[in-house]
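Quick one: this structure, given as structure tokens, is what I'll be asking you about.
The complex is shown incomplete by one protein chain, all other protein chains being positioned as in the whole.
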Amino acid sequence: MTWTTFFQQLMNGVSVGSLYALLAIGYTLVYGILGLINFAHSDVFMLGTYFAFFMIGIFLLPWWISVLIGVGLCALVGVTIERVAYRPLRNAPRISALITAVGVSFFIENLGLVTVGARPKGFPRPELMKNVYFIAGARIQGVTFWVPLISIAVLLVLFYLVYRTKLGMAMRAVSKDMETTRLMGVNVDRVILYAFALGSALAGIGGVLWACKYPQINPLMGIFPGWKAFTAAVVGGIGNVVGAMIGGFIIGLAEIMIVAFFPNLTGYRDAFVFALLIIFLLVKPSGIMGETLKEKV
Amino acid sequence: MFTRETRELLFTFVLFVLLMVGVWLAQRYLNAYLVRIFNTACIYVIAAVAYNLVNGITGQFSLGPNGFMAIGGYTVALLMLPVVQKQEVYFLQPLIWPFNSFSFPPALFIFALLLGGLLAAGGAILIGFPTLRLRGDYLAIATFGFGEIIIVLANNLIPLTNGALGIKGIPEYTNLWWTVNWAFWTVFLVKNLVNSSFGRALKAIREDEVAAEAMGINLFRHKLLAFALSAFFAGVAGGLFVTLISTISPTLFTFSMTFNLLIIIVLGGLGSITGSTITAVLFAFLQELLREVEAPHVIGSWTFPGIPGMRMVVFSAILVILMIFYRRGLFGRQELSWQHVSRILWWGKRAHGGQS
Partner (left out) sequence: MFLEYCGGGKELMVDNHERILHLENLTIAFGGLLAVNDFSLTIYRGDLVGLIGPNGAGKTTVFNLVSGQYIPTRGKVWFDGREITGLSPDRITALGIARTFQNIRLFGDLSALENVLVSFHVRTSYSFLSPMFCFPRSRKEERRIREEAYSLLEAVGLGNFAREKASSLPYGQQRRLEIARALATHPRLLLLDEPAAGMNPQETRELMEFIQRIRRDFELTIFLIEHDMKVVMGICERVAVMDFGIKIAEGTPSEIRNNPRVIEAYLGAEAQ
């Protein structure tokens, strides 16, 4: 492998990784607070692309505005899911909430299949993404360049929100100890809604950027990225926002590099992530940044 | 006259004989369409009861049955497909040794099923080993991944699975005798296990892992046992299914299969073996009914084309609504026992005769 192709693949890995990171943060926020795997998160990711797609295609809005509206709608969907499906089950056994999450996810996917069909649609990309850049002699596509850049910018805004604002502090407090935080006078329900809104908006952004990179969209497109992003959250230490980001980059880079070095194993790309998950669970189940979770006895 | 256990065994035996007579009659007089639904129903019973052992009894959230069914299905397909046919089917890439050189005679079908089940159980141990030691929901995410990875492997291991084309022309060994027998024995065995000291240990784990461990129960061993046993029966169900419809491909055992089973066990009551049995049969029929929804309809000037997938929309909506408003399902954690049945049947008599 030459240096330039290596560099191209590296950029590619970073860009896929940054998308996993965006998606993983939504999982980790919700898991940290509610202890729930939000299976529907990957579908919000998918919905983001369709919202933008229809805004552009039907309402003929400019790309950026369409995307912004799409992301807003994603936040709304996330909040609705929490309000309608998860909140009634907050004190129910864990398994009930998980089953509901799976149900919501499957509902969105199948509703998608029924309404827009299984056939992939071409996602319109803005000119910016189609440009070609030459960096250090390597030919880098606009997407490969802009996707990680935008993702990282979004991640920085998120870190600011989580670690520097009152809302972020409330979120972290709720995830540490919901009851005590409630006693401190924090409106826990509202904090949870914000967490869903924030996570879902990130998923929406991730979805649109993903569609810029792989411009074929379909109602089931969220399943694998979603599962890998959750794996990334586990690898990084579930519940930890920085960990989710690190995990996302690790998964993205590992996946792309393995395919780059062993091209005939391309078909098994998804299986590697699975192997990585199993290895992590065996060796370091608490993840890179996670603390060992000990149930209070 | 008899102890309660003996009497219940006797009842069970009578039920078995009745079932066998029923099968004999059905084979003779029932039309092929209904027989097929009953076959599917029995396969659902096997897989759902097994699934409930993990999700309902032990309280561990697995999303893996489709993967285990796929393992069982491919195993049985590879073992039972005649060698001549194998050469025809695997025209892209030849089947690898040793499967290309032998196949089981029909008499060994039962062993093919058992092997399929055992391999599925092996897969479960592989997944369970890293995940069941940990508290939390790692099992859910690992089994979900596993189900998807099995499909990836089925698509890519072409010399073994024939890739996306799948395997066609698998001999149709499965008939009502097989499915009803397996369903009966699965329910019988799993229910016995659940009612034993092991079953109590599994329920204790569901109720409170910390307390169960403090009472001396080895969490990992018990969870793994339940998970592997469940996978065994799922594997058998997969094997029966492919020899029923005589074909297997990567799209046969997708997540939808797991989802169907999830609806069955939630509807029947998480933790109720008899509940799952009944709802599995109901589900098989409900599914046929909902096929109607997917057929093309003309209403006024609107023509609705066939909407494949509408069923799944309805099912997932049902699941969410059930979880929010009617979490306990039809049976909750109750089991339908012979005591209940006799109470219903001899209700009048008991009112006079007192304790039986």
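First chain written, first letter: the chains are A and B, and each begins at residue 1.
The rule we apply is simple: a residue touches a chain if its C-beta (ideal position, glycine included) is under 8 Å from a C-beta of that chain, and two chains touch if they have at least 3 such contacts.
What you are looking at is a predicted structure, and each value in this text was computed from that prediction instead of being measured.
For the chain left out of this panel, the touching residue among B:V23, B:L176 or B:A212 is B:A212. Although one chain is not drawn, the whole complex shows that of B:L193, B:V242, B:M310 or B:I324 it is B:L193 that touches it.
If you put the missing chain back, the residues of chain B touching it would be 5, 9, 189-190, 192-193, 195-201, 203-204, 207-208, 210-219, 225, 229, 333.
Everything that follows uses one rule, which is that only the chains that are shown with their structure count from here on.
For the pair chain A and chain B, the distance between C-alpha centroids works out to 33 Å. Against chain A, in their complex, chain B makes its touches with residues 55, 59, 61, 63, 127, 129-131, 133-138, 140-142, 144-146, 148-149, 152-153, 155-156, 209-210, 255, 259, 262, 266, 270, 307-310, 312-313, 315-317, 319-320, 323-324, 327. Those residues of chain A lying in contact with chain B across their complex are 35, 37, 85, 88-89, 92-96, 98-100, 102-104, 106-107, 110-111, 113-114, 118, 223-224, 227, 230-231, 234, 238, 267-268, 270-271, 273-274, 277-278, 281-282, 285, 293, 295, 297.
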